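As you look at this complex, bear in mind that one protein chain is not there, while each of the others sits in place.
The block that comes next holds chain A.
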Amino acid sequence: MATEPMGGKRTQLIPENFIDNEHDYESITDIIARVVLNPRPPLIWFIMTAGGFVGLNVMLMAVTWLILRGTGIWGNNQPTGWAWDIINFVWWIGIGHAGTLISAILLLMRQSWRNSINRFAEAMTIFAVMCAGLYPLLHTGRPWCDYWLFPYPNVLGMWPQTRSPLEWDVFAVSTYFTISVLFWFLGLVPDIATLRDRSRSTWAKVLYGAAALGWRGSAKHWFRYEQATNILAGISAPLVLSVHTIVSFDFAVGIVPGWHTTIFPPYFVAGAVFAGFAMVLTFGLPLRALYGLKDFITEKHLDWMAKITLATGLIVFYGYVLEMFYGWYSGNVYELSLVNHRIAGPYAPFYWALIFCNGIWPQALWSHKLRKNVPFLFVTSIVIGIGMWLERFVIIPMSLTRDFITSSWGYYSPTLWDWLLFLGTMGFFTFLLFMFIKVLPFINIFEMRDLLHKNHHTFGHTAHEHDAAHAEEAH
């Protein structure tokens, strides 16, 4: 049996070196730690942080007004009780999923190219889940009573309904957030120890020293660290799938036309990964240019992320095709009328914009050249972000405004406060992300050292083995 493919070209298991140019442990540490320890961040950092801070305040204002006045300030109505709150909840939580996919599933598959993007993708997960969680909590209308969602013994003798997908969401999202934070912090500790040992200012030494928990890089600790990482990755992989599957159950368990299809769980999960990778690109591309990290986030990384985006985009597009197919094949007049409503009703421009953003535009990623074209990738990532938002819009108000009887038909449009809250959460997200970049290394330093070590063994050899052997003989 020939193990080599035709043409005699060897196929390697680790075909690529994911660090460009010549680097050693010191230069990797130096370049990444400099982003944090440099006393003066670049001007764009100040602009983005200030912009995010304005957005954060807009969000706080929108939340305050909501609490004072109630959900009436939103465009929610009868029949559209689920409106922007749930659109934005699903959109934000989907954005978080690429982080977990990169940090857990790619880790389990031993994909070492994840090392340079996992840290800030995980940070994005946490911040996106914070934005997402805000919406259902506010949507209850009385956010100060939100603890009622948790099962606890109370004087009313009441328990939450654990047979409902909405209650499953409470468990899924809170577990997801907790595990994401633990996983992220566990990975940060060795890098915080690096910052502790490199920082010059007393304040930085004290704060990083406290956060590093006394990490000293003992081999016994590293062994346990890897055990813990593998366990957390092993539980995070099914967790992330369960979270978005449960989010899709919110819809799929209902009987509303357009929601009641079995394609929903995989279709939602693929959409989440699609949106998540788009967001990783949206922030990764500018950061890479801003901090001169092209050696670590290489063209290869962009290429592979674009390929994942393309693949998940195709799954999502398949979902759109199937939604049409179900409408026709079910022979159900309500489903069929929903299809007509989507393609020719008052919201038809949104539907066709969705098809363009998620179905047609990403097909350009088949091109090898465009996958490595940074400006094009950046535009594509934003187009996809918009497209995934439109997808949730298409699912929620379009179905709710056309259900079974004509008397319950309606129309939905968002108000100013809907917009302000949504834009505000974007500012909140940006603010958190840029603050994170300033205080913690946004590329995993020790995993990059590990990658370099593996590269040495795969692509070259160091003279050290010989030195050690000679020293032994000399003695």
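Please note the rule applied: a residue touches a chain if its C-beta (ideal position, glycine included) is under 8 Å from a C-beta of that chain, and two chains touch if they have at least 3 such contacts; residues count from 1.
In this text, contacts and distances are computed from a predicted model.
Per the UniProt record, the absent chain's protein name among "ABC transporter permease protein", "MoaD/ThiS family protein", "Chemotaxis protein methyltransferase CheR" or "Quinol:cytochrome c oxidoreductase membrane protein" is "Quinol:cytochrome c oxidoreductase membrane protein". Interface note: of A:215, A:296 or A:351, the residue touching the hidden chain in the full complex is A:215. Touching the missing chain, out of A:146, A:197 or A:303, is residue A:197. Residue A:231 is the one among A:109, A:231 or A:344 that touches the chain missing from this view. Of the options A:158, A:206, A:321 or A:416, the residue whose C-beta touches the omitted chain is A:158. On the side of chain A, touch with the chain left out of the figure occurs at residues 24-26, 29, 151, 157-160, 162-163, 165, 167-168, 171-172, 175, 178-179, 182-183, 186, 190, 193-194, 196-198, 213-228, 231-232, 235-236, 238-239, 242, 246, 249, 446-447, 449-450, 453, 462, 464-465, 467-472, 475.
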